[in-house]
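This is the structure I want to talk about, given as structure tokens.
Left out: one protein chain. Kept in place: all the others.
Coming up: chain A.
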Amino acid sequence: MNRGSAFTGLNEILQEAERLNPAGSLKLSDSIVSAIYGRAERIAQKAVSQEARPAVDWDKRLDDILTSKLFGFPSMFLLLAALFWVTVSGANYPSEVLAAVLFRGQEKLAELLAWLRVPAFVSSFLADGVYRCLAWVVSVMLPPMAIFFPCFALLEDLGYLPRVAFNLDSLFKKAGAHGKQSLTMSMGLGCNAAGVISCRIIESPRERLIAVLTNNFVPCNGRFPTLIALAGLLATGAGASAGAALIVSGMVLSGIAVTLAVSWILSKTLLKGIPSSFTLELPPYRRPQLGRVIARSVFDRILFVLRRAACVAAPAGAVIWLAANVQAGGASIMAHFAGWLDPFGRLLGMDGHIMAAFLLGLPANEIVLPVLIMSYTAAGSMLELDSFEALRQLFMAEHGWTWLTAVCMMLFSLLHYPCGTTLWTIYKETNSFKWAILSALIPLLVACLVCFAAARAARLLGWA
């Protein structure tokens, strides 16, 4: 037996098949499909019986509201806003407790290092650099994540997410994109890298690329807490949580609007074509498995945040501390860098420190805020940052932030390039450097344009 004879056998069979079924004249698929469907129908008729239909079909009633033309979008927005409100108001307290505990840990660490007679330079490097950045990431990131994602997972378990896709389908169609993009978009809320991978559910390569390139316009894990913290700066007084929740919802909506706009532009320019159609099944609503979903997704979030904190935030803290403390020509490297970026930052409604923080935050968006704080505090006085008040004091009072600075930073955070992991994932998924680079450049361009326009408009109108 050799290789040749086996393939001869196969070739003979193929020739025979061609003779028996010349040019598909047997209509094989059609008769197979109809035979199988007929059989399934007969079996189901015999084995399944439906006693009197239930009086009220709750699924249908609910769908009539949640996916209707009139109430579909308002109900979606309300749910989103409610979700953020729960997150913002729920995250405040644990965030402060965590910060208090972790920053006390920093003191203890400093004491321990002093007791060990570690040189001041090294001690400061470890305590103020590595540890502080890690503590910031954990205390700022963890509570919102541990609240938002279980709630979101509950909505998913309930069967609501396919309805979101259903509602948004027509919008994506109009933008020349695929309806399933709304699903990859909601996946991006969790993590843009996961969102990019989930774009595989879109069969057509053109629409998949659109979905990949626009996935970062929904804020991920790492940018959510930044948005929440900045919204917290803007909203004060009695309805602070509700105000912050509305601001964050507004940001997410703007992200969706930009997604649609960029998708539309892409489908008219780089990626021309007509959207393909697909069938989307609306599964029945199901009572969520409360305990399991919450336990599982809280656990997942904690692991995720801690792992990112350890892998990215700690080394980043080290680098940034060095940049902020190594002096060159009378000022730190960080100050030089920030000073160099300052004119550009001002143009976009921000300042050089913020731009530097975004640039250094490329490995992971989680560290943008910690980098900024470190870059600010290293230059001036050190203070305990264990509450929103302290943050407000630092940003607003000491570094001349206005509401416009906060808004522009939120917009930039929402729209700028995705993190390094996501870019790498895009490269792996598309197998092309071109698309990976474009997926960083397009959002960057959009972010710069939007921030520039916002800053210009506000200044011209005399609002800021």
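In the analysis below, contacts are C-beta pairs under 8 Å (C-beta built on N, C-alpha and C of every residue); 3 or more make two chains touch, one makes a residue touch a chain; residues count from 1.
Basically, contacts and distances are computed from a predicted model.
Of the names listed as "NADH-quinone oxidoreductase subunit H", "Extracellular solute-binding protein", "Fe2+ transport system protein B" or "Cytochrome c7-like domain-containing protein", the one that matches the UniProt record for the absent chain is "Fe2+ transport system protein B". Among A:108, A:307 or A:346, only A:307 touches the chain that is left out of the view.
Only one of the listed residues, A:109, A:218 or A:293, touches the absent chain: A:293. Looking at A:20, A:116 or A:238, the residue that reaches the missing chain in the full complex is A:20. When the omitted chain is restored, the residue from A:32, A:122 or A:326 that touches it is A:32.
Listed by residue number, the positions of chain A touching the unshown chain are 1-3, 6-7, 9-10, 12-14, 16-18, 20-21, 24, 26, 28-29, 31-33, 35-37, 39-41, 43-44, 46-54, 149, 152-153, 156-157, 161, 183, 186-187, 190-191, 193-194, 197-198, 200, 203, 281, 283-284, 286, 289, 293, 296-297, 300-301, 303-304, 307, 421, 425, 428-429.
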